[in-house]
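Note that one protein chain of the assembly has been removed; the remaining protein chains are unaltered in position.
For clarity, chains are labelled A, B and C in written order, and residue numbers in each chain start from 1.
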Amino acid sequence: MRDPRADFPILGEPVHGRRLVYLDSAATTQKPRQVIEAVADYYRRLNANVHRGAYDLAVRATEAYEDARAAVAAFVGAPDPRGVVFVRGTTEALNLAASSLGRLKVRAGDGIVVTAMEHHSNLIPWQLLAQERAARLEMVELTPQGELDVDGYRRALERRPKIVAFTHVSNVLGTINPVAELARLAHEAGAVVVVDGAQAVPHLAVNVAELGADLYAFSGHKMLGPMGVGVLVGTPELLDAMPPYHGGGEMIRTVQDTTATYAPIPHKFEAGTPNVAGAVGLKAAIAYLGALGMAEVAAHERALTGYARERLAAIEGLRLYGPEERAGVVSFTLADIHPHDLATIVDSEGVAIRAGHHCAQPLMRRLDVPATARASFYVYNTREDVDALAGALEKARALFGYARA
Amino acid sequence: MRDPRADFPILGEPVHGRRLVYLDSAATTQKPRQVIEAVADYYRRLNANVHRGAYDLAVRATEAYEDARAAVAAFVGAPDPRGVVFVRGTTEALNLAASSLGRLKVRAGDGIVVTAMEHHSNLIPWQLLAQERAARLEMVELTPQGELDVDGYRRALERRPKIVAFTHVSNVLGTINPVAELARLAHEAGAVVVVDGAQAVPHLAVNVAELGADLYAFSGHKMLGPMGVGVLVGTPELLDAMPPYHGGGEMIRTVQDTTATYAPIPHKFEAGTPNVAGAVGLKAAIAYLGALGMAEVAAHERALTGYARERLAAIEGLRLYGPEERAGVVSFTLADIHPHDLATIVDSEGVAIRAGHHCAQPLMRRLDVPATARASFYVYNTREDVDALAGALEKARALFGYARA
Amino acid sequence: MPEAEGDGLAELYQELILDHYRRPRNQGSLEAHTSRVALANPTCGDELELDLLLEGGTIRDVRFSGHGCSISQASASMMTQLIKGKTLDEARRLAARFSEMMRGSADAAHDRALGEARALAGVARFPVRVKCALLGWSALEESTRDHP
Partner (left out) sequence: MPEAEGDGLAELYQELILDHYRRPRNQGSLEAHTSRVALANPTCGDELELDLLLEGGTIRDVRFSGHGCSISQASASMMTQLIKGKTLDEARRLAARFSEMMRGSADAAHDRALGEARALAGVARFPVRVKCALLGWSALEESTRDHP
């Protein structure tokens, strides 16, 4: 993969007088100037509201917006751009899914299956739905290695749940779930499959059609795109059948005083003025990733993650979580130093890592830790970044009174 | 008011080889370079995910986000920034309000009151809620002048509805509703008051505390801000009592496998990664409007609207809709020329106006037209823009075979 | 046919189109109809209802009503002229041809089979208006979807 660092202005901004070593891309990624410029350029040249204007600017803004939709569809292998719904991010996508699918499918006593490695965004919407509908929410456990317990998953399917929701890639352990297999099993059991792709689309070549997910969610801001734009991809048949989510402008066909009929997909799910600039920026991010090559991106991360696991494992008292085979996320704890203290200490060396429960409290309980420290990698990270992290962790050990190994 | 046109790069972009005369600010406004730069600068210098990081960048991003919240609170007179919830836009704000208030307040047979001048975004969410809860949705009619029928409104209140939702300013007629009085009456009847401020906050000095609205919604993109950010302002007491909307990261306190407790406001309503760059851009827009002076902005629009009404009324066959006293929105029809044709024709002169039902089909039925043409004004518009519109409308008359007056 | 020139507006609003807009042919409804389809263009609020009387695969009669811009009304009016008396297959061929013209095909724009509807060739230069010109044809498509 070509070295893209020069494209990221923020990497030139010193932190505490040091070079920024940004290792928190699982939370949000930095943006290349190509994306920053695409957004600015949209506002400078073709900003207008979409879908409603008979004038030139509105036509061009609408084209830009629909081009972005087509680019997203192509990037994730969605056969039909009508299956691409723009939302704010993964969280909104999953709430939309839970709310609309819930009304379509879930009655009292019905089952909904999630896993113990879900981000809160793929858990709380199902909790709320289960509470509202008096449905049964079941959580599939993990193996000691931090992989999904597929036997437990099969058992959960025997009760024929209406909906199965799981993450493609764990944001804590890096575990990559066998989505195609899990989806096939769920379909055999008659369930609709909802996949949280927030940590997958940025890092792996994803093809939703091959995976067989009925609904698939991800965020633009985690894949070099702007904040405030994300995607729910669905099969047109399912989206067609689902009742609308938000009511408002753009999503209607005709409106009477107390009733309305709705527009075809995807517009049925896009009430109100969308984030057109965000979609345009996401398209630029997709073009950027496409030029790097998703296979190369994945290989780069794999190499870096392997190196990081090696370097970190050599630190005395450091414990790594999660399976060997994984995406570019490394969670760890170090002796009795609380992850929050670790984050503060490595920050003083310019190294940005995350500490906490990573919005995955059920998983934390299973790991039997209140929190972990997490380093996550992306296209702009290097082996030097890993070295900087390792060095900063040694400093933490020293501050907490541990002798150098 | 100082002339701000030089700040708007898009106004220098020719349309069909002509100067752009942008008269569709009620749909979305153009952006000054100060806002475009604020967004780009955020990504270049301090982008990170908020509220979760122990490192320097995350702290600075969080500060920027919370500073934006404080700026919004100050701009609309919200006494407490905790009452400012960031959303995508007015539509999401109103859907949040309907969903959460619905669960808090509305049981079968309860009443919800709206008006016949609502934008679909302040109607469909209440329709959906009424259908879901078997509640009664009542629509207050308008006077022939296009103002709210306050007697009808009082009668509707006699049935003691749980929720009253109305717009501050009509996006079609420009009618400015007497929000403070309407809110007082609704409160006396025991109702919660939800106000759609999408067309008010950009154009008038708004003070939500003085108005007495319990919930008040508006969009950043209609007030020089970026797309993908908007606001629901509420009294902290009401927001505290309201159940959460989206489930996900950031909005929780603790999460068990099948239940969770929620964070205090405003975070309870801000699940997932927010549009931090959008909030930062909105703050820049507020600073820009503040420097122009909202009183000056309102006066500028008033003068321009008066001039436009005068110029347009002089065109033979042209019919204006709505009251004399109004915000900077002018809806009209011209002889038998369909508004859509009008928009196409004036576009060829570089003049961007909107044609259609303006997401207000119930109002269109009451005006007894399928559509109107609409010109709307903002800080960058001038008398020359109005002249260009009037000239282009004469061209439309000529094309449709009407003799020059 | 006039060639597109200048801003294209003179072609868009040529007399024949305005004539169909102001005096639509085959306007109204058919008491005896075999199909009735109502369509709306949610963007601009145009509405159109199309009644067909089909007999043995032939369009015996056709009427339309509704309201909308000059393009949608004129196009529907011209369409009714074209399809009356035609077989379903012929009508579908015309619809396909008209679509091609809307996508800018010069060949289609010179196809005499399209009759007066060729006056609408200039709409191709106004992408947002293409939907208007297609509204009547879309109603036709929906009316005949379930026929062989």
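In the analysis below, a residue touches a chain if its C-beta (ideal position, glycine included) is under 8 Å from a C-beta of that chain, and two chains touch if they have at least 3 such contacts.
The shown structure was predicted, so the numbers you read here are calculated from the model rather than taken from an experiment.
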item	value
For the chain not depicted, the shown chains it touches	A, B
Candidates A:E132, A:D257 or A:D341 - the one touching the absent chain	A:D341
Candidates A:M227, A:V255 or A:A355 - the one touching the absent chain	A:A355
Touch with the omitted chain, as defined above, among A:V84, A:I252 or A:A371	A:A371
Selected from B:P4, B:P32, B:G53 or B:P125 as touching the chain missing from the view	B:G53
Absent-chain interface as seen on chain A, which is shown	16, 336-341, 344-345, 348, 355-357, 361, 364, 370-371, 399-401
Residues in chain B touching the chain absent from view	51-54, 58-59, 252-254, 263
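Rule of thumb we're sticking to: only the chains that are shown with their structure count from here on.
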item	value
Overall pattern in which the protein chains touch one another (line/ring/star/complete/other)	complete
Chain located farthest away, centre of chain C as origin (C-alpha)	A
Centre distance in Å when chain A and chain B are each reduced to the mean of their C-alpha atoms	30
Distance from the mean Cα position of chain C to that of chain A, given in whole angstrom	46
Shared interface positions of chain B, touching two or more other chains	16, 340, 344, 355-356, 361
Per-residue multi-chain contacts in chain C, two or more chains	43-44, 128-129
